[in-house]
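For this view, one protein chain was removed and the others were kept in their places.
Right, chain A next:
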Amino acid sequence: MATKQISRRSILKTGAAGIAAMALPMPFIKAASAADGVVLGAVYVGPRDDFGWNQAHAVAMEILKSTDNVTVIEEENVPETDSVSKSMESMINLDGANLILGTSFGYFEPFMIDLANKYPDVQFRHAAPLWSEDKHPANLGSYFCYLNQAHYVDGVAAGLSTTTNKIGFVAAKPIPTVLSNINSVLLGARSVNPNVEVQVIFTGDWSLPVREAEAANALVDAGCDVLTCHVDGPKVVIETAEGRGVKSCGHNASQAALAPKGFITGAEYKWETIYSMYADMLAKGETLPNVVVGGYHNDMVKNTAYGAGATPEAIAAADAAIAGLKEGKPIYVGPLKDNQGNLVLDKTFDNYDPVLDGMNYLLEGVIGSIT
């Protein structure tokens, strides 16, 4: 009974504050929000220094910390259970967060959907293309970068770096985003070297360091002389490649420091583009877009600065590929067959075509199986 009263009172208070804020004239709001600033709360599923997905987000938030009137609050190692709701609610209730950024796939449903309904005055954005207008609340949204474009560039550089014509790919699970990255590496490599094959090993889960090391070693043993990957923390794969004396391409964040001899380049997110846009818009009192997606054409992905493993030819070809992607040059130039011989893409598709989001095949030229 007592708890009910308190929570009702706090809801009333929040509601009253919201109504009061809306009733105030515009200039006043600006002054008020300038005083309070914008509070961005980011929640990560793993540690901030994982050399991968979480680090990519944390690096972007770190850049925002130096912005005036922007307060960044973060929480790491939050599992995809009801802990995430509570972490986010705590950021709202105790730290006054205006925008909550959920960076792990499983945070969205049901946790962020429920929270968005519960806190209509707070904005929620989630890092995967899951939001849809007719199903989800208006203060919730999605942002996502097509990293496969940067993997395509990896492929171009790798295609000119391999002497055995075999690129090794350590992958977590056979889901569409991973498959698209594998296929993009293949298409990038084949665009400069038609004899290249990509050999893939699925480890079965996002973070299995021992199995990732085994897979990386097995790929080198099978004759691959460039390795790349799509797992949560690419550290193990890149270090194993360096240790075995083969070249490597990174994923998610910069792994250049892990492979001073063999690192070519890597596919990296530029979340800071999205996060600073959100902070700017909130500071100006503008409504945030529900969906933000992008790739090279709008500065949302990048390739890691070339390492010692990149030859001048590879650099030239990769730079040309980046220029092409910025102009919207398509990666999936049809018709394309999968590695079972079935026609899967009958024509050329734009890099953002939704058809590609449901990818469930490996293209011809990839050695491996998704079942």
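Just so we're on the same page, contacts are C-beta pairs under 8 Å (C-beta built on N, C-alpha and C of every residue); 3 or more make two chains touch, one makes a residue touch a chain; residues count from 1.
We adopt the following convention: contacts and distances are computed from a predicted model.
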item	value
The complex's invisible chain, by UniProt name, from "ABC transporter permease", "Na+/H+ antiporter subunit G", "Cytochrome c oxidase subunit 1" or "Pyrroloquinoline quinone biosynthesis peptide chaperone PqqD"	"ABC transporter permease"
Contact residue for the chain not shown (choose from A:Thr81, A:Asn117, A:Thr164 or A:Gln340)	A:Thr81
Hidden partner interface residues of chain A, rising order	1-4, 6-7, 10, 47-48, 73-83, 86-87, 89-91, 93-95, 105-106, 110, 128, 173, 175-177, 204-205, 358
